[in-house]
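Let me begin by presenting the structure, written as structure tokens, before commenting on it.
The complex is shown incomplete by one protein chain, all other protein chains being positioned as in the whole.
Right after this comes subunit A.
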Amino acid sequence: MRTSKKSLRGTVGTVAAVAVLALAGCGSSTPTTPGGSAAPGGMQVPDLKALDKLGTPEGQVNVLAWPGYVEDGSNDPKVDWVSDFEKSSGCTVNVKTFGTSDEAVQLMRTGQYDTVSASGDATLRLIAAGDVEPVNTSLIPNYADIFDALKMKPWNSVNGVAYGIPHGRGANLLMYRTDLVKPAPDSWAAVFDQVGAQKGKVTAYDSPIYIADAALYLMTAKPELGIKDPYALDEKQLAAAVDLLKAQKANISEYWSDYLKEVQAFKNGSTTIGTTWQVIANVAQGEKAPVEAVLPKEGATGWSDTWMVGAKSKNKTCAYKFIDHIVSPKVNAQIAEYFGEAPANKKACAETADPNHCKVFHAEDEAYFSKVRYWNTPITACLDGRTDVKCTDYATWTKAWTEIRNS
């Protein structure tokens, strides 16, 4: 939607946008189960084959990425890990960024993108809908150096078939204005039930997945609810999270999904505290905003991202070459430092400008990442293994989120 905003306006704009997407929706609404196989959770997987060998580069690759993942120098001339690749591979890289996983799923569904950096709450949806295909890891030489702890995980493989290449992982942090928020917060309570003087200046991520942040806080704040996994909430637990978020709404200044808007809100002080990504804190600090980002004591939600290949892609050779480039030690190190996350490539740790980067971001520290709850898609079968109750699925979360936003 972002690029078309400038031309869309008013009723006509909204109507036209709905119409275009309605048409797009018609085109891509394939049946979910064309003779595929079943995966855990009752998921049906379409029968798609991975590429068996690389051809000649097609000349371009259309990339769908989180902001900060594929920098081509247009934001900052010094931050560019695309131009060299374009010269050496003969593949022009066209990047489109997205603000939420839901947006990524919708854009990927148009079939216009060859590869996507998908988080765990998008990967399975893309796989089940047949939007992405298995990946032949032997065609990605750098796959050998990826941390074993990230390979063949429930969010990037199904029935022992790899569907993507790990990119990196990190946590959603708590950002605050150092000059306005005192004392420095160390708990998510600062955005939920102990907002204090920051009333009306809190921000939250505008996506149903943010419900997990409330659930994560409730794991320590209200242990009697018995939440073990913030993505496996039964109806009672979801209701508690929704109540917490409805109460939080009174303290919110704005919800964000556009990262540049969050940077601006923190800069001008209309927002002083709220959830963020490290890259947003870095950009804001780069623009001289007095902000700091911390990992609160309750732990945090986070992400472990995967590069996937579009099933309808016409540029698969370029897509494979691009993915191999992006997880190569040097580039993976640059991205990890720029975005503020742990790299996926073991050898990247030797390439970072800050020799301690991998240590600071706990690249090899599995105990640390056990506290970070990666984004995942909630389904009716409880992800924490409970069988005596039914959990709430993402559709329910979506409805709940709309209810919160309009309470």
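The definition used in the following text is that a contact is a pair of C-beta atoms (placed from the backbone, for glycine too) under 8 Å apart; a residue touches a chain by one contact, two chains touch by 3 or more; residues count from 1.
The rule is short, and it goes like this: contacts and distances are computed from a predicted model.
Here one chain is missing from view; checked against "ABC transporter permease", "SusD family protein", "Insulinase family protein" or "HTTM domain-containing protein", UniProt names that protein "ABC transporter permease".
The missing chain, though absent from the display, is touched by one residue of A:A129, A:V158 or A:L218; that residue is A:A129.
The missing chain lies against subunit A, touching residues 1, 5-6, 8-23, 25-26, 28-30, 32, 43, 100, 102-103, 105-106, 109, 124-125, 128-129, 200, 208, 249, 252-255, 261, 268-270, 377, 379, 393-396, 398, 402-403, 405-406.
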